[in-house]
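Let me give you the structure first, and then I'll get to my questions.
As you look at this complex, bear in mind that one protein chain is not there, while each of the others sits in place.
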Amino acid sequence: MTVAAKKKVLRRRVATAAALRSRAISFRVPWTLVIFVIMATVPWVGSRYDTFLAAQITIDALFAVSLNLLLGTTGLVSFGHVAYFGVGAYVCGILMKTYEVPFSLAFPAAGLGAALFALISGYFCVRLIKLYFAMLTLAFSQIVWAIAYKWNAVTGGDQGLPEIPYPNLDWMSAIPGCGDLSIGARFYLLTLVIVAVSLAAVHRVVRSPFGRVLTTIRDNPERAAFLGINVRLYRLAAFVVAGGLAGLAGALYGIFSRGVFADYVFWSKSAEILIMTILGGIGYFWGPPVGAAALVWLNQVITDYTQYWSFVLGVILLVLLFGFPGGIVGGLDLLWQRVKRLRNA
Amino acid sequence: MGGLTTAMFLFLIASGLSLIFGVMRIINFAHGSFYMFGAYLAWQAVQWLHPTGGRFWLAALLAAVGVGILGAVTERLFFRSLYGREELYQLLFTYALVLILGDAAKFIWGTDQLSVSAPPALAGSVQILGTTQPLYSLFIIAIGPAIAFALWWVLNRTGAGRMIRAAQMDREMLDALGANVATVYTVTFALSAFLAGLSGALVTPIQSIVPGMDVLIIVQAFIVVVIGGMGSLWGTFWGSVIYGQVLSFGILIFPGFSLFSVFALMAVILIVRPWGLFGRPL
Partner (left out) sequence: MLEVSNISKSFGGFRAVSGVSLTVDTKQIAAVIGPNGAGKSTLFNLITGHLQPDSGAVRLDSRDITGVPPYRICRMGIGRSFQRTNIFPRLTVFENLQAAFLVHYGRGRNFWSRADALYRDETDDLLALVGLVGQEGTIAGVLSYGNQKQLELGLALASDPAVLLLDEPTAGMSAAETHETIQLLQRIVAQRGLTLLFTEHDMEVVFSIAQKIAVLHQGRIIADGRPEEVRCEPEVRRVYLGHRLMDAQRQ
């Protein structure tokens, strides 16, 4: 199966799963398990390039889901989410490259570092109304960028940190079938497992009472306050969790792309991840991963034909805004509702 | 001196951004793209009119008007359908414009650096306070306040300007009074685009025209408007001055520091006084 066809199947499956599950509590077929298995087979079934794409999708999926915890669940529009991605990438990269700290320590440290930065910046951000909140998140994100760009001693400045080492994955030889895999493929599998576990955890959180409280804050913060909710505190909590997760995604990305560079943290990246999330559909848990898959795949296909990827992305965004505000999953959900109605008629 | 030139030319750009925000309550990311188009159109106009130089002012005016029209058309065709939708969608629309216009410029004019020479009258330099300053930079410093006064006059002494200011303060009331709010929006958008295009055109003698200039400028314009206060003309003016000074001092203290310091200043203002030095709480 070609990459394109596989991605199409993947997207369709994920979208149907989302459409089925969007309000259902239990589901008949474990679609998410099916997708996980499919993605796990990529290193054997696909080419090295397929593995590269799959890894990109996986990491972006985590990053986008973390943003959607803010955007879709809590109603917080952040333009600076890439700051935490960047902090995670740099913390992990610096620890592993400069200080030769093992991945098993550097990785959680990245998440904690990002969460800590989210706590500090979030403390100031959540006190502001919508518009100023967005602007302050952008300001903090550009501060991170400015530090990354200029602090040559620690971050490598505009040269960045090339050649981040892979973690030691020799232990994976013990797993049946993995012995022949390259280090890149092994890291992909590790990434897939980490992201799958993280997504499962976030899913749990979103369905928990805490997550329910966040949705009330999204729908009507004034009313939420008058149910007894300390709105600022919950927003801050969501901000910290989202930041930490973004940091984990950043750490993985730094290793995956074999380097951490300042332009990872430029504000246009925040815009990209926003588009990805909305493309998939912010009202659905699986929206962002679908958006990630769609955008990575589209980028691949389009840049083969033309250098004007920005133009295409802009047009896609326009189509989204004017035609499909619910994103891909939203569109499919509408379709599914219509099919159900026809069936019941 | 360098700080003042930067400040005034930033003021030219940021004034349009502040105006749009004051009336329509959105941050127009595409403002930088309008600026860039102003520069490219000015270059194009010079090529058509008199490639060997001269006719700079006409070219600049044509470019500004061209971008103004572009702004009006964009508002009428697209932006109008987004009113009443969530602000996030409006913001993303302006970002879509950035993407589209950015590549459109690349497509039309390529990726090479272009430049326009200063008009002969302002082409030289002059000795001031023991340093040599290009005449054109002085021109920019002079035009800043000139445009500020012109804008002030338009906003406070003309009927159209008063409508714009009324829309800034209370949209619904204006509508209730029977004014055509939709037209006010189109005019505001067009005026803002005109200002962006004009600044882009006027900056061409001292800055080369390159792809990416839209992205670089919008962040700076944004900081200026945040510091000064969104929607406030004088706020934007003083915000630009402060930005220019912080930037030049930052460079003196520690070269890497100035970049950090402007963003830190932006963050501090948002934390302490989010509506800016001269702005009004929303």
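Should a chain be cited, it is by its letter among A and B, assigned in written order, with residues numbered from 1 in that chain.
Throughout what follows, a residue touches a chain if its C-beta (ideal position, glycine included) is under 8 Å from a C-beta of that chain, and two chains touch if they have at least 3 such contacts.
All figures in this text were calculated on a predicted structure; none of them were measured in a lab.
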| item | value |
| --- | --- |
| Among the chains presented, those that the missing one touches | A |
| Residue in contact with the excluded chain [from A:227, A:301 or A:319] | A:227 |
| Selected residue (touches chain absent from view) among A:169, A:213 or A:262 | A:213 |
| Absent chain, residues of subunit A that touch it | 25, 204-205, 207-213, 215-216, 218-220, 222-231, 234 |
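Operating definition for what follows: only the chains that are shown with their structure count from here on.
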| item | value |
| --- | --- |
| Whole-Å separation of chain centres (CA-atom averages), subunit A against subunit B | 34 |
| Residues on subunit A engaged by subunit B in the complex (per definition of touch) | 77, 124, 128-132, 134-136, 138-140, 142-143, 146-147, 149-152, 267-268, 271, 274-275, 278, 308, 310-311, 313-315, 317-318, 321-322, 325 |
| Touching residues (chain side subunit B, partner subunit A) in the complex | 25, 27, 78, 81-82, 85, 87-89, 91-93, 95-100, 102-104, 106-107, 215, 219, 222, 226, 256-257, 259-260, 263-264, 266-267, 270-271, 274, 282 |
